[in-house]
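What you see is the complex with one protein chain gone and the rest in place.
Order as written gives the chain letters A, B and C; numbering starts at 1 within each chain.
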Amino acid sequence: MGTTPAAKPHRSSTNPAAKPVVNDFTIHVATVNGSGSQSSNMVLMRSLFQMGLPVSGKNLFPSNIQGLPTWFTIRANKAGYLGRRVEVDLMVCMNPQTARADVQALHAGATCIYDAPLNLKGLRSDVRFLEIPFAKLINEIPDLDNRLKKLLANMCYVGAVAQLAGIETKEIEAALNKQFKKKPKAVALNMKAAELGAAYVREHYGDPAPFRAERMNATAGKIIIEGNAASAIGALMAGCSVLAWYPITPSSSLCETLISLAKKYRTDPQTGKSAFAAIQAEDELASIGMVLGAGWAGARSMTATSGPGISLMAEFAGFGYYAEVPAVIVDVQRTGPSTGLPTRTQQADLLEVAYLSHGDTQHIALIPGTVHECYAHVMAAFDLAERFQTPVFVLSDLDLGMNSWMADPLPYPKGDFDRGKVLDAKAVAELKKAGKRFERYRDADGDGIPYRTVPGNENSEGTYFTRGSGHDEAARYTEDHEAYVRVMDRLARKYETARTHVPAPEPTGDAKAEIGLLLYGSAEACRQEALDKLAAAGIKAAALRVKALPFHPDVAAFVKAKKRVYVLDLNRDAQMLKLLKADLPVELLAKLRSIRHYDGLPVHAQTVCDQIAALEKEGK
Amino acid sequence: MGTTPAAKPHRSSTNPAAKPVVNDFTIHVATVNGSGSQSSNMVLMRSLFQMGLPVSGKNLFPSNIQGLPTWFTIRANKAGYLGRRVEVDLMVCMNPQTARADVQALHAGATCIYDAPLNLKGLRSDVRFLEIPFAKLINEIPDLDNRLKKLLANMCYVGAVAQLAGIETKEIEAALNKQFKKKPKAVALNMKAAELGAAYVREHYGDPAPFRAERMNATAGKIIIEGNAASAIGALMAGCSVLAWYPITPSSSLCETLISLAKKYRTDPQTGKSAFAAIQAEDELASIGMVLGAGWAGARSMTATSGPGISLMAEFAGFGYYAEVPAVIVDVQRTGPSTGLPTRTQQADLLEVAYLSHGDTQHIALIPGTVHECYAHVMAAFDLAERFQTPVFVLSDLDLGMNSWMADPLPYPKGDFDRGKVLDAKAVAELKKAGKRFERYRDADGDGIPYRTVPGNENSEGTYFTRGSGHDEAARYTEDHEAYVRVMDRLARKYETARTHVPAPEPTGDAKAEIGLLLYGSAEACRQEALDKLAAAGIKAAALRVKALPFHPDVAAFVKAKKRVYVLDLNRDAQMLKLLKADLPVELLAKLRSIRHYDGLPVHAQTVCDQIAALEKEGK
Amino acid sequence: MATETKAPAKPAPEKKVNRIGLEAKAYGGAPSTLCSGCGHDSITRSIIQAFYEQGVAPHAVAKFSGIGCSSKTPAYFLGTAHGFNAVHGRMPAVATGANLANRSLKCIGVSGDGDTASIGLSHFCHLVRRNTELIYIIENNGVYGLTKGQFSATADKGSTHHYGETNQMAPIDCCGLALELGCGFVARSFSADHKQLRALLAAAIHHKGMALIDVISPCVTFNNHPDSTKSYNFSKTHDIPLHEIDFIAHFDPQPEVDLKEGEVRDVELYDGSTIRLRKLDGDHDPTSRSAAARIIERGRDAKEFITGLIYLDPKGANCAEQNNLVDEPLASLPQSRLRPPKAALDEIMAGLM
Partner (left out) sequence: MATETKAPAKPAPEKKVNRIGLEAKAYGGAPSTLCSGCGHDSITRSIIQAFYEQGVAPHAVAKFSGIGCSSKTPAYFLGTAHGFNAVHGRMPAVATGANLANRSLKCIGVSGDGDTASIGLSHFCHLVRRNTELIYIIENNGVYGLTKGQFSATADKGSTHHYGETNQMAPIDCCGLALELGCGFVARSFSADHKQLRALLAAAIHHKGMALIDVISPCVTFNNHPDSTKSYNFSKTHDIPLHEIDFIAHFDPQPEVDLKEGEVRDVELYDGSTIRLRKLDGDHDPTSRSAAARIIERGRDAKEFITGLIYLDPKGANCAEQNNLVDEPLASLPQSRLRPPKAALDEIMAGLM
């Protein structure tokens, strides 16, 4: 509950209207999709970034291609709070379909630029309106066709916003140069449009805005990247050589980016041949099947999908678990159930992924919380998949995957690939010399992880038959109940081994605080802000961000050390809480409390703070 | 753990060898499948039944069609304990592939009949061997082809067993008459074979056996039935008119029985036309799709499948939940994960079914524990599916579904169908007169259950558009986050309402006992025996059999009233325990302890007793 | 045949009513949210018109679709019919279930080429085999519109993708496939050819089995470049109609006209309606499966865009008939006809004693 929707009046107590603020503001642009506003918004965001301000950009888009409402929100915050903030300082209304609601949702003291024909100014007296005749301004530029006029009107509001917020013209120009690489004519035209907007504001609306961008130095050497791109780079660096996928929002861009990267970085310059295969499968059942086939044959292979695709992978996921085949499956989660809100975010596939398939199955899942972790966790997933010979899931989400995040450059990976326990023909021969023999499903090391070979192994004793039906240690078919139990118990042991191999949870905040906030995934974006807000409200709390299933021992230790732990779930059913209850020592469970946010919009610090504060007050 | 496999020596402390026992024994017949032994075993079981002895028959068969080992176990028990018993009193060895292991697994004092060429007698000195030259005996019957000789050899062991155990010849004959209805020649031939076996035992092995069948009166008016047949009859009586299915062991016989029944009882005698449609779909994705389509269009529709099929239904299950479409889905569980042991039993699809699909989904599931409940729960599932407008699962298993159970005749259903909140054209018009209007997803009654119409409704205001994407109360497409949350919260409310509509759990045993045994499904078969064994071991316990998800309030009440509650899961991962932990008040959770049995064989009272006793001793 | 402009969901205003007394606007739906110019919106308009002209009561219609831009369109026509927007690729199953539950419903399904020929291919093929009484429209644009332009299984071989990939596989010809699998009504059309499409839809409405209409429907956003065989430009310039097609409904007999020998070919439907085909260049016999196969082969080999009624077999038993169902909808049978009497249960029990 406790969702604080973006389109509702909300008067912030910490940010009273009209108090001028430097480098802490939110710009909300309402357009329709397919109108080309996306590049204007990127230019706006980048300009701020180039001025040294921490920024994030969130695109709220409909599940359609053209003509429906879209919003883009830029948050600039000197403290580096880059999660969603509900209060909007500057609204840009370009969409007649939503303009009234957009204005109604503003808090008192907000500023609103709007396209003149919308005539919004009478709507509220506690909002400052700046009417701008964008079409008319653009008409000043000669020789434009209609499409171009529309596009340039968007650039025109960029100029207006820049003028109002103090964004430097040269940064707009630099951002345009980046955007329209090697097209100086396009840059000039867009600059012209931006200048028209700026000039209009300068001439008609001289008063300073209650917020301002001032050059600072928090972004030097940083990048702006979407989580899906970071994941794709991770897959590239991890040596993924087979990608099988089926398009689905919000995961498609991950695959498409990886394909583009591989085209560039995996093509042999001599032969022109590729060390990367990508198959757009007929559906997700096939894509996971291809990934398992490739993983079994020794390649590093992956797929990326979202909820509906995960559901379709259920049968094969259980096969991968039981037959012990490596695979990497990225789930960029969207709002379910069913088709749900396919262009909204949520973390509601946890329970499904944790136990995906019929019968006793348990999966390893990594949950990145930052773009860096999209990169690192995807890389780690390949190592873990081969080390543990099992499908490994990466649970990203739309907010993380498709929105723009500021970050340090992704570091070049340090270690080498961990290809796990693979025996080549020589190793099989040596086993024999040592009086042993290769047995595919034998727990030779006591960690539950057996040794495998891959097809093509020239030693005839190094082959085995892979099946989803009952098998014994030597991979022979069996229906024997004891052999079955041995294999199942070993698999459980293997899963236990994984606890200390998955990424450990990350503690932050005051370690000695009695109150804990346990969160995961993209909720990270609001974590520090929430802790600070809580502190401001007199509640000292430490946070722990869980990064993987099965739970690392540090998770229980954290809960043990706290009096109360608030588990933040971005889903209705408190899915992480359920998983914790199933796993943690029972004496810790009474400490856990649920807070949730599941309306499809990114979570924000205020609701986290409000919900915890209310529960704390309520008397635990 | 604590699996006590059938094929292991096991010396029972409660049933020391050679102590003669009346009406309490187990016969274990080892043959190969496809050899026609099934009908011999049925005759044996029925003869005992007709003598008035409580009996059960369990068929342990391989996942193949011909030539692999098969065992049939008949348990006769005057106290009515009809769950699996591990100790075998009389072994019949007909299969060379397994004979040695079969003998090794016997407990001391057991009796073993074997086919002469197997020459087993030297194997053990603590087992009484009865060698019988079946082939030679059958050769006495003239004019037989080879196939018939094989079949009759099987009937020959029936006679031998009957002679040894005191089964009356006239009951053998009666059972044969039932088996070979209207084929007196076949009956005579089989009787001849049985008599040859009996005579051989009479002549060569005069000593009485340590166990004996004596006529009693515990089966008068009873039936012998498989759970799948009971489920099929339930579906027939519930008015199921559309069946869509895809063959899979162990659910196929449910569908095939239903089709046969419908052919007989749903064909209009006048027109010859059928009030029942059955589609063998191309796969399980399609079968659940057809069921949803039919349910949406107003028919009572169902499918039956097993684990792999459930996995394939994941996507559509979430659709049914979110779009609120009635459907009945029977899962006759088998041993997973993946293909696993497809002809063995398990209860390991609980977690998958409870949350089946991506996103926040929760399903109603009924868990029959007896053949009567297969019948009643399948009927109830149709009522609940329409009342709650959602897919309702019935979780049976192979042991319950495919084995033979003695029971009272299934009673004719009392009440009428509950078709739930359906508005016809008139009702829609009346709504309008009352100044309201039909809104498909409005919580008009506060119970979370909206009203629905079905296609063909002549009132144009009675139509709506069904979708798995975001919708508001009026079934309009929306991506609005508030409308989304309203619908999701109502769905959660609806699920809460279901708690008191699903079958309540069934308490048995000493209500005042401090120890609780919580079990579900086919574990019922060993419940009373386990309680009695526990009592004999000095542990007073009461049992509660859970019959449905979501948990009825009585479940928490039971746990509250006990000091410790042992949750018996027929799966490795303690799936019921996990679900309980996710749902019960947290202060109760420390009372729960896990006992498990998951080797694919039916659970037996001894392991339940042993595991609880060990944990009790261990100090809780 | 011009590119359509927005808001096609509302038919042209007219006062006329059809044989059940409804105006055309009674067949409209919610406003479209597709891109302006999208071929799918044109098809919507033809559907509205055809159902209006054939006088089908909207409440007696059930609409089905999968997922995709195309699959959104059932919301944009026949707003007072029940609709079921299913999951991706699996509409055939839903429609089959609904049809069995209530065989009196006129079922229409809309799918995309991705929905039909990729994820839903198996269900499509088995739908053909089952011959469910369903009008099945593929709004075929050779691309995944809703997920932004990836290749579908009907994409042209050699065509290039917006992020640089080239499609290496030959397209699936859904008409060829359906014919191979024994479909009794196989047609192809072009979204902008309203006249032909309406006639085909009318015939499909009166066909008692599954009727496939594969409609080339340009995606103006992702696949309308001139060398795409699914573009307006290509379709308009390459369209080779097999015949001029008129539909004469059984309830609307035409005056006997003097037709020149060999000029037209009449094909009769099960309900007495007639499809009148006026010969154009050649003479295609749509009742010959081998002629149909040759036409499809010719189109494939010569890369011709052949439209019209390719194959018709009006007689095959449909799914409800194969199931020998009672005439009334199963959905509305009373309990008394669904629950066998006590004697039946007694009989079953007796057999188990």
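Just so we're on the same page, a contact is a pair of C-beta atoms (placed from the backbone, for glycine too) under 8 Å apart; a residue touches a chain by one contact, two chains touch by 3 or more.
Keep in mind it's a predicted model, so treat the numbers as computed, not measured.
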Displayed chains contacting the withheld chain: A, B, C
Residue in contact with the excluded chain [from A:Tyr157, A:Trp245 or A:Trp296]: A:Trp296
Chain not shown: contacting residue from A:Gly109, A:Gly239 or A:Gly309: A:Gly239
Among B:Thr73, B:Thr111, B:Thr219 or B:Thr339, the residue in touch with the chain that has been omitted: B:Thr339
Residue touching the undisplayed chain, where the options are A:Ala135, A:Ile279 or A:Ala535: A:Ile279
Absent-chain interface as seen on subunit C, which is shown: 118-123, 125-126, 129-131, 153, 168-170, 172-173, 176-177, 180-182, 289-290, 293, 297, 317, 322
Residues from subunit B at the interface with the omitted partner, ascending: 34, 62-68, 246-249, 252, 256, 259-260, 263, 278, 280, 282-284, 308, 338-339
Contact footprint on subunit A, counting only the chain that is left out: 221-225, 229, 233, 236-242, 244, 261, 265-266, 268, 271-279, 281-283, 285-301, 315-316, 319, 409-410, 412-413, 416-417, 453-469, 477
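Note that only the chains that are shown with their structure count from here on.
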Relative to subunit C, chain with the most remote C-alpha centre: B
Between subunit A and subunit C, centroid-to-centroid distance (C-alpha), Å: 40
Cα-centroid distance, subunit B relative to subunit C, in whole angstrom: 44
Contacts with 2+ other chains: residues of subunit A: 63, 308, 338-339
Set of subunit C residues in contact with two or more other chains: 87
